[in-house]
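Since the structure comes first, as structure tokens, the remarks are kept for the end.
Of the protein chains in this complex, one is absent; all others appear in place.
Showing subunit A:
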Amino acid sequence: MAGNKRPPALFRNLNAKIAAMPMIATVLVVFIGCTVWTVVYSFTSSRSLPMLNFVGFDQYTRLFNASRWNVSVKNIAIYGCLSLVFSIVVGFILAVLMDQKIRFENTFRTIFLYPFALSFIVTGLVWQWILNPLGIEKVVRDMGFESFNMSLLTDRSLVIYAIVIAGLWQGTGLVMALMLAGLRNIDEEIWKAARVDGIPTWKTYVFVIIPMMRPVFVTTLVLIATGIVKLYDLVVAMTNGGPGISSDVPAKYVYDFMFAWANLGQGLAASTVMLTTVLIILIPWAMFEFGGRKAK
């Protein structure tokens, strides 16, 4: 800073700068420093200790060839697509229904939102119990359908869908609350105008309200998407990646390589790929959201 030449500039508003010190330190050391560190060391062959012996893209080549990583990516893609589509569609429909001046609105909202107050660990363990063979499967079999099979948690190709079910149960309420807030922000005049013109309600929603709520949808999308990339606790609680590696996700891959198997370079490379994914989601959004505002 030019502060050394003009001391008053640096010391002006000094209290505010002191108050902002934790933020400045966090930004510089954690958000910028740690991220750069991780990216740099992802190009090294570090095993249990970080060492600066660069090996180019070796870790990345190994990563993209690792079957476990590819399973993780496939899982997160399935989980991501399904939970994005379902939570937004279901969340929006619930919000629309809640917006019909219904009675007991508070009760319904409390019910839809309470899972969001619970941790992913609790969510995962509850659904593990419900989906286990003594759970729903047994109930249906006892009703006389002896051959009924719902082994979501033990079937390698289905286990990720069990995680999707649990994730949706936990997160849809949040989408509903955000959408409902968005619907409440729509001017009542719009509805009156649509009614005067004789436009059916569903058409008003699809062609007028949804386009008007674009910022809400975009924000919700970004929130859910960045949450999806972080998915970890739910998998650990529900299946711990199993059976085998069939419900593994990138965040768990990173954790295992870094902390359990002392293969640091590999874990760092995987986490750098996660970061890149988030940036690909985030940068267009930031340009959409803040680029336009600066032009004003």
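Definition applied: a contact is a pair of C-beta atoms (placed from the backbone, for glycine too) under 8 Å apart; a residue touches a chain by one contact, two chains touch by 3 or more; residues count from 1.
Here, contacts and distances are computed from a predicted model.
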Q: For the chain that's not shown, choose its UniProt protein name out of "Copper-binding protein MbnP-like domain-containing protein", "Ring-1,2-phenylacetyl-CoA epoxidase subunit PaaC", "Cytochrome C oxidase subunit" or "Carbohydrate ABC transporter permease".
A: "Carbohydrate ABC transporter permease"
Q: Have a look at A:78, A:126, A:150 or A:245 and name the one touching the chain we're not showing.
A: A:126
Q. If the missing chain were put back, which residues of subunit A would it touch?
A. 9, 12-13, 15-17, 19-20, 22-24, 26-27, 29-35, 37-38, 50, 93-94, 97-98, 100-102, 106, 108-122, 125-130, 134-136, 138-139, 142, 169, 173-174, 177-178, 181, 188, 191-192, 195, 200-202, 219-220, 222-223, 226, 229-230, 232-233, 236-237, 240, 250-251, 254-255, 258-259, 264, 267-268, 270-272, 274-275, 278, 282, 286, 289
